[in-house]
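Sharing a structure below in C-alpha cells format, with a few things to ask.
Heads up, one of the protein chains got dropped from this complex, but the rest are sitting where they should.
As written, the chains take the letters A and B, and residue 1 is the first residue of each chain.
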Amino acid sequence: MKIGSMFTNVFGSLFKRPVTQLYPFVEQTPPTYFRGKVLSDMSKCTGCMMCVKDCPAFALEIFTIDKAARRFVMLYHVDRCTFCEQCVISCHFNVLSMSNHDWELASTQKEAFAVYYGKDADIASLMERAAHPAVGEPEKS
Amino acid sequence: MNEINPIIALLFFPAGAFVMAGGLAYEWVDRKLIARFQNRIGPRWFQPLADWIKLLAKEEVIPAGVNAGLFIGLPVVALAAALTAALYVPMAGLAPAYSYRGDLIVTLYLLSMMTLCTGLAGANTIDRFSLMGATRALTQMFSYEAPFLLSLLGPAILAGSWQIDKIAAYAQAHTWMLLIQPIGFVIALIGLMGKLELPPFDAPEAETEIVSGAMTEYSGRGYALFRLGRDVELVIGLTLIAAFYLGGLANPLDFLIKTLALLLILALLQSLFARLRIDQTVGLWWRFGALLGLAQILILIVLKAFGIL
Partner (left out) sequence: METNVKPQKFIVPIGPQHPALKEPGHFEFSVDGEIVTGASVRLGYVHRGIEKGVEGESWTQDLYLLERICGICSHIHATTYAMGVEKLAGVSASPRAQAIRVIFGELERIHSHLLWLGVAAHEAGFDTLFMYSWRDRETVMDLLEALSGNRVNYSVNLLGGVKFDIDPAQADTVRRGLDYLEERTQYYLKVVTTDETFVGRTKGVGNMTREQAELWGTVGPTARASNLYRDVRVEAPYGGYVDFPVQIVLEEGNDLLARFVVRIKELFESYRLIRTILDHFPTGDLVVKVPKRIPEGETISRTEAPRGELFYFLKSNGTDKPERIKVRTPSLCNFGSVINSAVGHNLADMPMILAGIDPCFSCNDRMVTIRRTGQAAQTVAWDEFRKIGSGTLDE
C-alpha cells in the first residue's frame, strides 16, 4: 500500500509545460481526413437528388435552373449539418467533398449559415425567382 | 507589541485590507500550484479577486424556513473572527498588533469560530444537504481540533509561554522546531488542512456527494464572506506554523518565503490523495493524530524535565 502513489507524476508536472492547447491564441491544424464544411462542385451535378434524400439532417436543397443544361444551385444549411459525410458517399458523380481546414463555422449572423453553391448567374436568378417553388425539397415527416 | 493606531490596525494592517488581500493572493497561489501539479495552466492572478467581486454583486437569496438574522449574520461573524485573529499573529514578519498572556488560546478559538459558524449555518436550513454538511463539519472539528492544539502546544511548552509573540521570539533565537519536534510539525500542517477543509479532508464540502455541504444555500454576499474567511484563515494558519516551526519570522521577505514554502507542501498534499470519508477522517485523527500528538508532548516534557532542551 502506498501513500501518495501519484507523487512522481504530480511533482514532475511542476517542471513541465502544461498540456493545455492555447486555442484560440495558438492555431490548431486539423488532421488530413478531418470532416469540416461540405464543399460542392456544381458543374458535375446531374440533379439526381441522392444527397438530398440521404441527408439525415435535411441540410441540403437543390434548385433546378435548367435540367437539360445541367444547371443546378445547391443550398447548404450549415447550421443543420452534422458533418456525417453521407452526402459525399451518396453522390456518384464526385460533386461533394468535405473541407479539412474550414471548421470554424460559428457566426452571429443567420445569413452565414445558408451557403449557396453554383454559377453566380444561377444563384442570382434564383434569388430573383423567390416566389418560384423549389424543386427537390425533401419531404419532412 | 506594535505601535500602530488601533483603527489602522483593524482596517488596514495587519487585519482588514492587508490580510484580505493576502488571503486572495494566497488562494491564487494555491489554485495555481494545484493546477500545475495536475499539468494544467491554472487561473490568472486576478481570478480570486474577480470571483469575490462577482459573488458580492450577486443577488442573495434567503431560502424559506431559515432564521433570516442568523442566515445573514453568520458569515459576517465568521469573517470578523478570522480578521480579529490576524491582530495577534506576527503578520508579514512584523510584531503582532496586540499581544498579551494567553493570546495563543484566544487565536485558536477565533480560528475555530469559522467551523462553528459553518456548522450553525448548515443546521439553520431545512435542506438535507446543508444538514449533512453541518454534521460532517462539526464531526471533523471534534476530530482534528485536539491534535492541532497539541501540535501548537509543543512550541509553547519549549518557550515556556502562552504568548504568540514570545513563542515566535524563542523560535527565532533557537534551532528550528521543525528539527526538534518533526511529529508536531506534520500534525500541525495536516491539522491546518483539516481546519480549512482542504482535500483530502473536504468531506464536509464534498461536491459530488452533498452538493456544497453547509454552504449549499449560500450565494452572493454570504458565500463571498465565508470564502474570504477561509482564505484569511489560510494566511493566519500558515503564519502561525511558519513562526513556530520554521524559526520565527524576521522580516517580510522571510515571511513570504517561509509561508510560500509551506503553501507548496500544502498544495502537493492536496493533489495526492482521494477524499477521505468522514468516518475514515475521524478514525485517522483519533487513532494516529491524537496519539502522535500526545507522544510528542510527552517526549518534550520528558526532555525538558531532564534539562536537555
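Rule of thumb we're sticking to: contacts are C-beta pairs under 8 Å (C-beta built on N, C-alpha and C of every residue); 3 or more make two chains touch, one makes a residue touch a chain.
Please read these numbers as outputs of a predicted model, since none were measured by experiment.
Asks: With respect to the chain omitted from the figure, which of B:93, B:200, B:248 or B:289 is a touching residue?
Replies: Result: among the candidates, B:200 touches the missing chain.
Asks: Taking the full complex into account, find the residue in A:84, A:105 or A:123 that is in contact with the omitted chain.
Replies: Spelled out, the listed residue whose C-beta touches the missing chain is A:84.
Asks: Of the residues in chain A, which ones touch the absent chain?
Replies: The missing chain touches chain A at positions 1-6, 9-10, 19, 30-35, 53-57, 82-86, 89-90, 98, 100, 141.
Asks: On chain B, what residues meet the omitted chain?
Replies: These residues touch the chain not displayed: 37-40, 65, 126, 128-129, 131-132, 199-200, 202-203, 206-211, 271-280.
In the analysis below, only the chains that are shown with their structure count from here on.
Asks: Measure off the straight-line distance from the CA centroid of chain A to the CA centroid of chain B, and report it in whole Å.
Replies: 55
Asks: Spell out the part of chain A that touches chain B in their complex, as residue ranges.
Replies: 3-4, 6-7, 10-11, 13-14, 16, 18-20
Asks: What residues on chain B touch chain A, complex-wise?
Replies: Answer in residue numbers: 33, 35-42, 268, 271-273.
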